[in-house]
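Have a look at the structure that comes next, please.
Of the protein chains in this complex, one is absent; all others appear in place.
Every chain is named by a letter (A, B, C, D and E) in the order it is written, and numbering of its residues begins at 1.
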Amino acid sequence: MNDINTLALLGVIAGPVIFAAAIYFTKQTKLRNILVLGAALLTSALGIFIAASPSANVYPDSWVVYAGAGLEIVMTLAVLAIAYNIRSWAVGLFGTIQLVLVVISEFMHGESSIGPAFVVDDLSRVMVAIVSVVGSLILVYSIGYMKEHEHHAPATARSTNTFMFFLVGFIGAMNGLVLANDMKWLGCFFEATTICSFVLIGHDRTREAAKNAARAILINSFGGVALTIGAFLALLKGSTQYSGILYHADIIAFSFIALAGLVKSAQMPFQSWLLGAMVAPTPVSALLHSATMVNIGVYLVLRAAPAFVGTKLMYFIAIIGAFSFAATSALAIAQSNGKKVLAYSTIGNLGLIFTCAGIDSPLGYSAAIMLLCFHAVSKGLLFLCMGTIEQKIGSRDIEDMGSLLREMPLTTVITLIGMASMLVPPFGMLLSKWLAIEAAISSPIVLLLVVIGSALTVLFWAKWIGRITTVSYHPWYTIERISISKQSVLAILATIVVIAGLGAILLYRDLFVDIAIRAYQGTYISQSDMKLFEAAGNIPYWPFMAFIGLALVAGILAYFTVNASNVRAPFLCGENVPGSTKTYEFRSVKDSSHLAWSSSLYLRHIFEESKTTMWANLIAAVIILSMFAAIGVL
Amino acid sequence: MSETIIKLLIAIVAAPLVGAIIAGLDRKVTARMQGRVGPPILQPIYDVLKLLIKQPIFLNRVQILYAFMHLAFMMLTLVLLILGQDLLLTLFVHAFATISLILGGMCVRSPYSRIGSQRKTLMLLAYEPILVIMVVGIYLSQGSFMASDVVAAGAKPLLLSLPLVFIAYMMAMAIELQKSPFDVASSHHAHQEIVKGVTLEYAGPFLAIIEIAHFYEVFLLFAVVYFFWAPYNLANAAVGMALAAGAFLFHIVLDNTFARLPAMWIVRFMWVIVFLMATTNIIWLYRLGTI
Amino acid sequence: MAKRSVIPFGPQHPVLPEPLQLKLVMEDEKVVEAIPAIGYVHRGLERLAQEKDYQQVTYLAERVCGICSFIHSLTFCQGIEELMNVTVPDRAKFLRVMWSEMHRMHSHLLWLGLTADAFGFESLFMQGMRTRETILQLMESTAGARIMLGTCTVGGVRRDIESSAFGEINTALDSVARDLDQMAPTILNDYSVRERLVGVGTITAQQAFETGAVGPVAKACGFARDFRTTGYAAYGQLDFKPVTETAGDCFARTQVRFAELYQSVDLIRQCMAKMPAGPIAVPVKGNPDGEIIARTEQPRGEVIYYIKGNGTKNLERLRIRTPTFANIPALLKMLPGCQLTDVPVIILTIDPCISCTER
Amino acid sequence: MSVLAKSPWVVHFNCNSCNGCDIEFLACLCPTYDVERFGVVHVGNPKHADILVVTGSVNHRNARVLANVYQQMPSPKVVVACGVCTSSGGIFADCYNVLGGVDKFIPVDVFVPGCPPRPEAMIDGIVKAVGILAAKAKGIETPVADKPRITVSPSPKPVDETPAQEPDEVGAVK
Amino acid sequence: MRIFTFVNNVWQNITSRPATRLYPFTPRTPIAGARGHLQIDADTCIYCGICQKRCPSNALAVTREPKTWTLDPYKCIVCSYCVEACPKKCLSMNPAHK
Partner (left out) sequence: MLTNVKEISRDTLLNEVAAMMPQGYRFVTMTCVDCGEYHDIMYHFDKDYVLSTLRLKLLKGQKLPSISDIIFAAIIVENEIRDLFGIPVKGLALNYEGRFLLTEDAPIAPFNKPVVNTETKSNN
């Protein structure tokens, strides 16, 4: 127990909330921006400090536990208020169930030995690092973004102060959630993130935004109910803390918590809220998708994974994850809306994390944590890039991103870095995917789903990267003007992505392997799993660096040395229009000029969204029901 | 260490030459099967040498970058294999080599090139799962993902435990070699409906780079066939060679007795028939093993 | 909704032996709209024919199209002969049929090769072209040239085929028939070939009638419309029946042409058996006057020559309607809805001859 | 010998041809003549080609296509004009829509006479073109191809192969 | 419906000699009567110009004074119409290609 640690812990949770409150009441834009920046700096500094500090447990006084309970009731009441506000009886019902359960549990007594209310261990340190760093960067980015957004946002939009309040507060809540061990605090932060996401998604207050916000709170409060039920069931067995549930291996309680996790992580069939969340301003999408909201689910499950080794529940979680991965990868193929593709990809990757967590081996666990980290950074970067691109070209459609490389070279290169990190072998995402497949070797169904999913992901990433790098020849490139906050955040994130990506193998070897070993201490691991785990940690680093370096050096040398006089118009069957500025113009009927255009492959007749979604949801629902049946709840 | 480096250097130099000679033999035998005399066996090497001295015309600079990436990742695949590294990772590296080529075809505003790339993506989609399944099969029969363990002395020849996977691999290989029923994206022969597909906009030295990468790929593909009967000993090596030769003939006959089939047909075929075939083999192994 | 792709298909495209452009509008790879743009081979031959001596036009007409050149000159000569009331000797008529059928065979074999190429069957292409070489050699030995025979002239033919050469012709025909037998299971029964042809580019009999399709395109829809049955040249004295199929798809057109190859072998053999003795040409005096329409059956269908003479050695008007010209509307009906992969196959199964079409 | 001479890739463009030359060119690729013996590949894509084989004369519409195809070929490149139409317009020289031979639009290196030229003649043309290609690769200036006329007169001996431009009145084109 | 139907052909091709004529190395003897290229016997020619008139492609040019007969082989379509028209039979077709 260290005072500084406690303070840091308090700061990383309460700090953002206090800043948020200050921001809410600030009239001046400049001051507000400074406050946001301050919040970001403070949070990230504290986050890094916590991540770097040794593991610690915080045993609070009993009043802290009561405060948690009180706050949870407040949050539940807020949900009820929202339910009244949007006239949703379902949300009202969920809120009421929660309220009743929370109040009842107030009068029950848990285990006598009260554990720590807040825990700083490997997993929570990783999570705090992600939330604080990526979240803070998104905060900074949103300064520039909102300045522009204010101009063309609909008149109905809430004030930027409100926006910032919830955005900054969100990070505090998220930090609280990943550090909390006490189920009351957990529930309280869980609800807080739900409420924040509701407000942020509905920020523009257009009809569509309102609808999607309502859907988000509906689905998430369902998740809240699941969590409360889980906590209540745990309480019946005497545990008031998450660690207690794990200690007792209380599988029934945990199954509900896992359900809450699946809802928060927008796994099939609960994915629709996350897709709807795309209407929000981009920082919100970025925050929800990369650093915060969706990670709650995987966090809850990951924390429990070593405690439930070998249970059917974990097996089903792995299958749900793998199925979500395969289904969303297929769905993403038919999308031309860039943000939606990213959204599907997020769901898919979270599914993969669930799969890894459910596989029950240190290899899977390490893959899951690695995936979590790399996904947060890369996806955050990609969303921010998307926002920048969207504000510039006014479209989210992949097909409209044709000559981005010329119009906004810097952002495009950064976007490419982000995409490359999702696709190129030694970078983090692919390394984790590789680990995931190796880890999944013991369960064939999961394996097949992951294999299919990862093959499908290639299709939309390749399509998108291809479209973005499409340029006609131009001797010069435009100099890009974007606000400094956006630019610097993109640059920082891209640097993080590159460094982390290049060092992925090292990071894995030196960090994630240890975490996994610590997490699985004392559990039974099969010989073959152990062998794989050891082998994975020993992959050589230098061939990758040597050949990628070689390609880059040779390619870049060639890039700058080829003579512009060697540029030829594309092959258009000989009917190019000479002297046209658009090299892809051809002469056709009546000798008039037409633009040759080749749109990307969407396979809509196969992966049509509504139909595929319907079937996938159905199957996913069946899997979830069978999960409950398998552990004997149903 | 220095021994490894020498081994690698030899491989890096020899692999494309072997690949080129296989490609040359391929052209020669194909010609003979069509009742022609055909080109000299070293023709692919002449082609590449010629391309290297042609004018380097290009469309945009990005495509050049992708060409180099394609080659580098193909070489990396070879290196990882020689180092006896993890097969799955090697496979991913190889897939990315193909993706670079796809991106190279996509990043130009040339309709046929893009269509070729899209078809190539579909082909990647068609054969990639099969290859992953193959690697899984190798793991299940050898208990390791390491290439070095597959060829290690005393290991059991893979073909005995993976006969159906071998057939599936033959199909995947035919796609990568651009052989007839599967040559939808590009081909070494003319009269293609989409002209040359992915390599359409590459010319001169840049095309040569892609050709060299293709030689590496040819070598790799046949090396994998060899792996199916690879454990170190002379008799086994002879069988492995014979297997590779058989695969070579099979592909030429396939090329010469089939019409090109539509891309979606191929995806369906690979995902339904071949995939099922491979998974049947895998499930059989699971039954033998863990479950 | 994504934008539709727009691509130029031609004029310089490896599967198109001739320049022709189709502006294809596609969704994914499905063709939604195909608009032809032609004029890449338009020379203005018809007007040149009006400036030249009508005897010279025979050689010009041969060069309307290099694939069915003999039948072009034959049609022209028949028109002029009818206009000038010239009776052609019987032997010349039989010789004309022989060369016509040789041309039909070489054209169909070429078509077979090109179509095989369009669906990516390279060795079938090679085999078809190799078989065709036998016919070309036959034409060279009987007429003196491989493609442009130049043997037809107003009033008869310019060259005789001696009976002594019949043995050689028979041997060649045997070898062709043997080659065809060998290819037949592939073309008519191979899975991959059928996969590419059956059900592709289908038109109904009604559509074929409305679009005025001719030749194998019409025959594949069940119309037994073969102009040879009217008995021009020596066809009246030979025994044959037009080949028909009913499916109306690419495969039916393939079947029709393949059966016609056997039919041509048979017709040449019949000619040699029934060949009468006598002169091969009659002298022609005077100049054509009046207007006439001459029609014959080309490998691709019915060709029409409208000839208007004015009593001078120059023609007043020569108009050529070639079979491909009549089949293009049918092609436009076939294309929408097909896949890009099928476009070359569909184009080639109408056996386009753009050079004919544009003259 | 330069490697260029060992692997000439050919692109074929049909300008205004009646197909006679095209099908003879195809015959070259086929088993009976098989130009792949010399490493010739029919690539169909000007960007990969070394030799452009043109058949047929030029008309108003395909002139621009021809120019594009030629322009898209990487140097060193050689043009082979196959057939009399390609060389001079041939029988169609007087047509209103024929602009004449290909040499009016792009530099031609080899003319192959014949209507249509036999595959043997085309192979000769390609072999000649390969030589020119090798020379061009070395940077040697290659002479512009000429189309020699054959003129005979009774006294004292037939003169063969006089240069094209010498007698003014003979064979005036139009 | 079968697959591999073409194997027969392929087998036959690979087991027999290729059909290729090794042209530039072993030239073929020209077929008698083939219209290879036009040639003239200059001594018999009377420079009447009939061939020039008949030529469909204006490949021939004949002048009476001075007596010259010029052939543009790059215009000649080898139809041999002139050969038939020549009153002195001094034109002939050489079966060898040129």
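The working rule: a contact is a pair of C-beta atoms (placed from the backbone, for glycine too) under 8 Å apart; a residue touches a chain by one contact, two chains touch by 3 or more.
Computed from a predicted model, the values in this text were never measured in an experiment.
Student: Over the full complex, note down every shown chain the hidden chain is touching.
Tutor: A, C, D
Student: Tell me which of C:7, C:24, C:38 or C:284 is the one touching the absent chain.
Tutor: Answer from the full complex: C:38 touches the omitted chain.
Student: Looking at C:167, C:199, C:236 or C:290, which residue reaches the missing chain?
Tutor: C:290
Student: So which bits of chain C touch the chain we can't see?
Tutor: 35, 38-39, 42, 44, 46-47, 83, 209-212, 227, 229-230, 290-293, 295, 304, 306, 308, 316-317, 319, 321, 325-326, 328-329, 333, 358
Student: Just checking the interface: what residues of chain D touch the absent partner chain?
Tutor: Per the touch rule, chain D residues meeting the hidden chain are 59-61, 96-97.
Student: Touching the hidden chain in the full complex, which residues of chain A are there? Just list them.
Tutor: On the chain A side, contact with the omitted chain comes from 589-591.
Following the convention adopted for this analysis, only the chains that are shown with their structure count from here on.
Student: Based on mean C-alpha positions, I'd like to know which chain lies farthest from chain B.
Tutor: Chain centre farthest from chain B's centre: E.
Student: Need the most distant chain from chain A, centre defined as the mean of C-alpha atoms.
Tutor: E
Student: With centres defined as the mean C-alpha position, give me the chain D-chain E separation in Å.
Tutor: Here the centre of chain E sits 18 Å away from the centre of chain D.
Student: What whole-Å value do you get for the distance between chain A and chain C if each is reduced to the mean of its CA atoms?
Tutor: Whole-Å distance between the two chain centres: 65.
Student: Please compute the C-alpha centroid of chain B, do the same for chain C, then give the distance between them in whole Å.
Tutor: That gives a centre separation of 43 Å.
Student: Touching two or more other chains, which residues of chain B qualify?
Tutor: 31, 33-38, 55-57, 111-112, 115, 189-192, 195, 200-201, 203, 256-258, in rising order.
Student: When you check chain A against every other chain, which residues touch at least two of them?
Tutor: In chain A, the residues touching two or more other chains are 566, 568-569, 571-572, 574-575, 596-598, 600-601.
Student: Which two-chain combinations touch?
Tutor: Touch list across chains, by label: A-B, A-C, A-D, B-C, B-D, B-E, C-D, C-E, D-E.
Student: Touching residues of chain E toward chain D in the complex: what are they?
Tutor: So the residues of chain E in touch with chain D come to 18-24, 27-28, 37, 40, 42-43, 45, 47, 56-61, 63, 66-79, 97-98.
Student: What part of chain D is in contact with chain C in the complex they form?
Tutor: 11, 13-24, 26-27, 29-32, 42-46, 56-57, 59, 61-62, 65, 68-69, 91-92, 94-98, 115-116, 118
Student: So in the complex, which bits of chain C are touching chain D?
Tutor: So the residues of chain C in touch with chain D come to 11-15, 17-19, 39-45, 47-48, 51, 59-60, 63-67, 69, 110, 113, 125-126, 129-130, 132-133, 136, 146-148, 353, 355.
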